[in-house]
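With one protein chain withheld, the remaining protein chains of the complex are depicted in position.
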Amino acid sequence: MDSPLLPEGVKRCSTKAFFLWTLPWLGLLAWGGLSAFLCLWKGLNQTNMSNIFAFALWIVFDLAVIALGAGAFFTGFLTYIIGKKELKNVINAAVIIGFICYSGAIAMLGIDIGQPIRGWFIFWHANIHSMLVEVSFCITCYLMVLAIEFVPIILGNRQLSKIRELNIFGHNLHETMAVFAATGTFLSFFHQGSLGGMFGVLYARPFAARDGFFIWPWTFFLFILSAIAAGPCFTILCTKLTEKLSRKKLVPDNAIQLLAKISAFLLSLYMVLKIADTLGWIYGVVPRAGLKFIDFYQEGPYGVWLVVCEIIIFGIAPAIILLVPKARQHDGWLIAACLMTCMGIVLNRFVFIVVTLAIPVMPFDRFWGYLPTWQEWGIAMAVIGYGFLLFSAAYRYLPLFPKERELNPVTE
Amino acid sequence: MTPFSFEWQWNIEYILFMGLLYIALTIIVCGLVYVLVKTWLDLPMIEKPHDTPPEISYRSRYSDY
Partner (left out) sequence: MKEKHVPGKRYGMIIDLDKCTGCGTCTIACAAENNVSVRSDESDKERSITWMELFKITNGKEFPHTEVCYFPRPCMHCEEDGRGHHQPSCVSVCVATATKLDHNTGIVSQVYTRCIGCRYCQAACPYKARYFNWWDAYFPKGKGLERYLSPEVSPRMRGVVEKCTFCHHRLMRAKNLAYAEERRELEEDEYITACAEACPAQAITFGDLNNPKHRVSQLIKSPYAFRLLERLNTKPKVYYLSNKDWVRKLADNYLPGEFEKIMKLSG
């Protein structure tokens, strides 16, 4: 039915199969839509957030998807600025993943603030000393860049590319992409950093507070590094998932291997610095506040296992797997390592947000717990549903993987 | 925020922060305008299909006559 819209020379499932595939994701979107309506109509009392857990599931999701979406700017930087030609085979997918992550995060933030209609105050009455202002400015601008990067891919659609004006426009946009990629890199660098800075500057919360360089706490640099280490891993995961689901090879191995190799070095460097930062925190910030390392891990479910998981299981272990060429060339190990890296980054964001708030600072204060409501899960899941829908539609209708035709010749 | 907003302060922090933001926005807008103008300029150039023979004038085709 939609065959005129499909890219030429590639095989796609039937319209009916595609429709059935979209149903669960549409279901998630509907769940999210209802949750968003309730939160906007009745207020944030629909969530289990509280004066203790001012930030909760949504902010964890926001920070996680923004870190995972870093593959877009970093792959763009490597492709257009550094000139890694092999990454042209994966850049389209990376851009779309980035677009999904950033647009999803901004939509969630729009619901997360108590007065969504006043959202523009961040830009108009900006307090430039707030890390969150830097984050808001940069992610909004970067979403514009991502949209610009997305346009040539959309214009590559079989029917749209027949329209000459659009074709020339898409071509010219593609030619100028290095400028946008450079701007995107600059913007991403700052917002990834500021997301870390947001928690590092909570100087009155010893669990999150960090020393730093000039106005930037160490978390500023660690968040950038962890994002550019995990972003490519997430791009690899999405590509591999698409390959598994479509039962086709879509990206040449050299592109994936290059991403994995870069990720390995960045993750290793990140782990070294993260360990140094943790030690600096244990022997600097913590005793200054009159506390011991173990004091933070005694209440509730948040024990030392968090540090073990973050640094060893989801940090050092995937770094080693990705560093060993033989291991990363094996599909199973590669996917496992990428998955572990992504989980490590999500855990890191979770720790900085939820655990920071859960641990009381006043010695006589008590520990509070938090579990999200179905409305909170609904909105978070809607981002996943939206991601699957947009990525599936992009894969079906757009020339997402330039080498697909070459790698999978259609035999009549 | 612009230098005309009442929160604006003429100090290096504001100039750097907002300056960098406006530079980034300017680059994005200039890039887009450049692409649009280039597209508009490229439009009159007639793209010739590869499978049809090049159009040459009747006179030059039969130059012998």
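As written, the chains take the letters A and B, and residue 1 is the first residue of each chain.
Keep this in mind: a residue touches a chain if its C-beta (ideal position, glycine included) is under 8 Å from a C-beta of that chain, and two chains touch if they have at least 3 such contacts.
Everything numeric in this text was worked out from a predicted model, so none of it was measured.
**Student:** Which of these touches the unseen chain: A:L6, A:I52, A:A147 or A:V307?
**Tutor:** A:I52
**Student:** From the list A:I113, A:L279 or A:V308, which touches the chain that is not on show?
**Tutor:** A:I113
**Student:** Hey, which of A:L132, A:A178, A:C309 or A:A336 is the one touching the hidden chain?
**Tutor:** Considering all chains, including the one not shown, the answer is A:L132.
**Student:** From the list A:G83, A:G290, A:G332 or A:P409, pick the residue that touches the absent chain.
**Tutor:** Spelled out, the listed residue whose C-beta touches the missing chain is A:G290.
**Student:** Since one chain has been left out of the picture, which residues of subunit A touch it in the full complex?
**Tutor:** Looking at subunit A, the ones touching the missing chain are residues 43-45, 49-55, 112-115, 118-119, 121-122, 125-127, 129-133, 136, 198, 201-206, 209, 287-292, 295, 356-357, 361-365, 368.
The definition used in the following text is that only the chains that are shown with their structure count from here on.
**Student:** Taking each chain's centre as the mean position of its Cα atoms, how many Å separate subunit A from subunit B?
**Tutor:** Each chain reduced to its C-alpha mean, subunit A and subunit B end up 31 Å apart.
**Student:** Sort out for me which residues of subunit A touch subunit B in the complex.
**Tutor:** Listed in rising order, the residues are 123-129, 134, 137, 141, 144-145, 148, 164-165, 168-169, 172-173, 176, 179-180, 183, 186-187.
**Student:** Applying the document's contact rule, which stretches of subunit B touch subunit A when the two form their complex?
**Tutor:** Counting only subunit B, the residues touching subunit A are 1, 5, 7, 13-14, 17-18, 21, 24-25, 27-28, 31-32, 34-36, 38-39, 42-43, 47.
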